[in-house]
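Of the protein chains in this complex, all but one are displayed in their positions.
Think of it as A and B in the order they're written, each chain with its own count starting at 1.
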Amino acid sequence: MRIIDKTAAELAADIREGRLTSVEVTTAFLDRIDAVDGTVRAFLHVDREGALATAREVDAAVAAGEETSPLAGVPIAVKDVVVTKGLPTTASSKILEGWIPPYDATIAERLKAAKMPILGKTNLDEFAMGSSTEYSAYGPTVNPWDTGRIPGGSGGGSAAAVAAKMAPLAIGTDTGGSIRQPGAVTGTFGAKPTYGSNSRYGLIAFSSSLDTPGPVSRNALDAALLHEVISGHDPRDSTSIDAPVPPVAEAARLGATGDLAGVRLGVVKEFAEGADGAEPGVLEAYRAGVEQLVKLGAQIVEVSCPSFAYALPTYYLIAPSEASSNLARYDGVRYGLRAGDDGERGLEEVMSLTREAGFGPEVKRRIILGTYALSAGYVDAFYGKAQKVRTLIKRDFEAAFERCDALISPTTPFTAFAFGERTGDPYQMYLADLYTIPANLYGGPGVSVPVGLSEGMPVGLQVMGPVMGDDITYRVAAALETTQEPLLADTAPEISASPRFTAFGEDGK
Amino acid sequence: MTKLNTYEAAVAAYEPVLGLETHIELDTNTKMFCGCATAFGAEPNTQVCPVCLALPGALPVANKAAVEATIKIGLALNCRIAEWTRFARKNYFYPDMPKNFQTSQYEEPLCEDGFVEVVVDGESHRIEIERVHLEEDTGKTLHVGGAAGRIHGATESLVDYNRAGIPLVEIVTRPIPGTGALAPEVARAYATELRDIVRSLGVSDVRMEQGSMRCDVNVSLNKPGEEWGTRTETKNVNSLRSVERSVRYEVRRQSALLDAGEKILQETRHFHEATGETSPGRSKEEATDYRYFPEPDLAVMEPSREWVEELRASLPEPPRKRRERLQAEWGLGDKEMQSVVNADAVGLIESTIAAGASASGAVKWWLGELSRRANESGVELGSLAIAPAQVAELQGMVEDGRLNDKLARQVIDGVLAGEGGPAEVAAARGLEVVSDTGALETAVDEAIAANPDVAEKIRGGKHAAAGALIGAVMKATKGQADAGTVRQIILDKLS
Partner (left out) sequence: MSTISREEVAHLARLARLEVTDDELDAFAGQLDVILESMKTLGEVDTEGVEPTSHAVPLVNVFREDRPQPSLPRDAVLAGGPDTAEGRFRVPRILDEEA
């Protein structure tokens, strides 16, 4: 077994117990990045020196017999929408090309405090808007399972990095499915924690009431360990929950015993009915997974959540509205790109040219849509209406959780599609988030766990829990993992160091 | 040349309706949504952080002291304090606003439905307060290349974000009809009362000249019995006097336009201190759709009733009650006290009395000679270069007989010119009353000798004629004789 084949939990133990040094481990992953990222293109920036410096610190601490954090020395990749002091942070946009932040996001601070070497920043759809990473201004990332296919989005870089074993762990962010959907299509594990359980301070904002940072990993336990490192109240984030982090690692370990007796799993009737939109192979793998969960003792309950049918339009009104306001600050005045300032033009024109040059098509579409949804005369029918339907969706979840402990569904209706397949029709792209969006609107946790293959491509099963009920999602996911031998994460095709893939859209390098 | 009616003609034909929107900069230690310091005068961009600079990823956290101050202002203005209130985003682009939205309040402000009473010319006016809400201030922009640093004609601008994010309380009146010809005075009285109330709470410096209190003045005109007219909003009103002057000007300007059958443009206008005129400002703002929506990054606020009552109990003596108390202490009649208030002299007189003067002495100087000089120079009474303690000293010198009123006025000249305190100036300029009776007797003798006819009349019992001799003696002593003493000497010599 190579170092890069080990799980984060195993590596943490190896480092803590002196079987491996963090420098060895970190170097192994950095070398892996050198070997295959030319093909995968998951990383926008690799910080070899910084990562090794942290690794050396950990090794010194271990050697000195000091107490170290549970994941000390385990390297990690960070989605480039998390602000990292001194490391370029771009949100995969031209408008932040070359920006070096003067401060750290709270999550970055926690990773540093836990002494986890940060390997670098991973690729995403620009400003986290997308489901395929094709909207990155620096070129797309490929799916390690099939380099002609997308790795999901917006967090395709983090998922691909983990799937290709360039990092044992990664940080992602999930606003409508941007951790879970890439997880599903790359055969990795991804968790969107309860909204507010992870600090958004330093997370480049897309949709403020929906954005949630979370762990990307190869299995539930690794994610749970990372979840415990990054989660918890932050006084710098007014939407941060001031309550103890649910015992997710303990729940993952409980799940790993393979016993789900007494656990009621709800299947959303409206998802099953709307399953015409889902690919047959996805449904097949999902149903097989459900059978396995029943064998482990879980009881299946049918629940009806009629408002879920409206989740997609609700999301695509709320998220762009908040985004149109959050992205107003990118104006070429204090940081980032400034275009068209020729000494003749006035400020309004320079701002407009800057934003035109700096933002890609999907971002512009959403800004215009959001501006429309908030404008006088339309705001009640659009934004206002969406916020009310959101309440109905919340009520559906609350009613469902009276009758079950967790909800399950396929994570996404289709496996990884080919590059260029859905970029011509934005609405077709939005459909990828059909099953993941409701949990964001509600604020509750959701995880995606690999559940098999469909025509050779990974399928994910989603487990959703009540607000602050993150532990049940990890437990069910870990239990399902016991039925998946070997884990998909261990059987990903080996990436050959083939020539760089030039996909649809600009090759940013 | 803008056509103006006379003010009298304007208010004879039209009824003004006023509205005032006031912004108060709070003097909290830190900004509204971050921990940056708020001290005035720091080097540009040295009091900023990711939050108030609106760096990617930054998030706001509300300053409790600012919320508390706003509630206190609301209570002092007789408002209802909301049980449920939140912040909202007001979206528009401007370089001094780093997020390109202002975090403010929209449909659910902290305080609503209050009132303030002001008295002008014996008439009481109740001014309804629509709302008091909390928001954040913008950065400061220096315009380069235009006239006198103004934005028109500027080729570039330089932005300093030290002020961006400082807590700002906005107080909006309901439209104020029924003030008639007294509209300018009512507007000024309201601004003054508001200032005094906020100052008494200790939550802001409320100095209009420094920008910690800003008034936007709205004026519309209508013919009696008709609907209210289109209103204009005047900004850059930097003193209480300017509040009054801007109303007066707008009434004159708008009435002339209406007389000519022209329409009033709904616009924002700029007040010019030097001329007392208003001119059109940036015309873009009216059309802006601010696309308000509730701020998702901040939590809802539910001020508990216990907290509100605690704050209510902590409010200081309202300025109105204070004025009533002082009026009684000073023994002034209503009209006289009103004059004191109108002259914005309450605090000055209080300080002068504290420095040892009698109430009547303090009132005499501040309402008399000093008010005259302030009006002549076009400045506020409080900005004259003489301190209350100095006025007390001056009055003391008069009471001691060291100065008479005429000499005292000359001493004031010197103090205002920066030559020092009253005693210093009197000494340096040789202005004290001559108390040396010998010298006075000599002067009287000379006057008697030079005016034998007058002297004869006095000997004959016409004591009133002494006035001419007193005048001569005063002239000879350059006014530095005490008239009463001189008269006595004359009568003693001639009876």
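Definition applied: contacts are C-beta pairs under 8 Å (C-beta built on N, C-alpha and C of every residue); 3 or more make two chains touch, one makes a residue touch a chain.
The shown structure was predicted, so the numbers you read here are calculated from the model rather than taken from an experiment.
Of the candidate positions A:Leu369, A:Leu407 or A:Val447, contact with the unshown chain belongs to A:Leu369. Among the residues A:Ala60, A:Ile100, A:Ala113 or A:Val294, only A:Ile100 touches the chain that is left out of the figure.
The residue touching the chain not shown here, chosen from B:Leu158, B:Leu315, B:Ala354 or B:Ala450, is B:Leu158. The missing chain, though absent from the display, is touched by one residue of A:Leu265, A:Leu441, A:Leu480 or A:Ile495; that residue is A:Leu441. Along chain B, the points of touch with the absent chain fall at residues 28-30, 34-37, 43-50, 53, 55, 61-67, 86, 93-95, 141-143, 145, 151-152, 154-161, 282-284, 289, 294, 296, 298-302.
One chain is missing from the display, and on chain A it is touched by residues 99-100, 102-103, 194-196, 209-210, 235, 238-239, 241, 307, 309-310, 312-314, 316-317, 324, 328, 331-338, 341, 343, 345-353, 355-356, 359, 361, 364-365, 367-369, 371-372, 375, 381-382, 384-392, 394, 425-427, 430, 440-443, 467.
Operating definition for what follows: only the chains that are shown with their structure count from here on.
By the touch criterion given at the top, residues 50, 53-62, 89, 91, 93, 95, 98-101, 157, 159, 289, 291-293, 296-299 of chain B touch chain A in their complex. Within the complex, the chain A residues that touch chain B are 82-83, 89, 91, 96, 99, 101-103, 105, 200-205, 208-209, 235-239, 321-322, 324-325, 328-331, 333-335, 347-348, 351, 371, 374-376, 379, 383.
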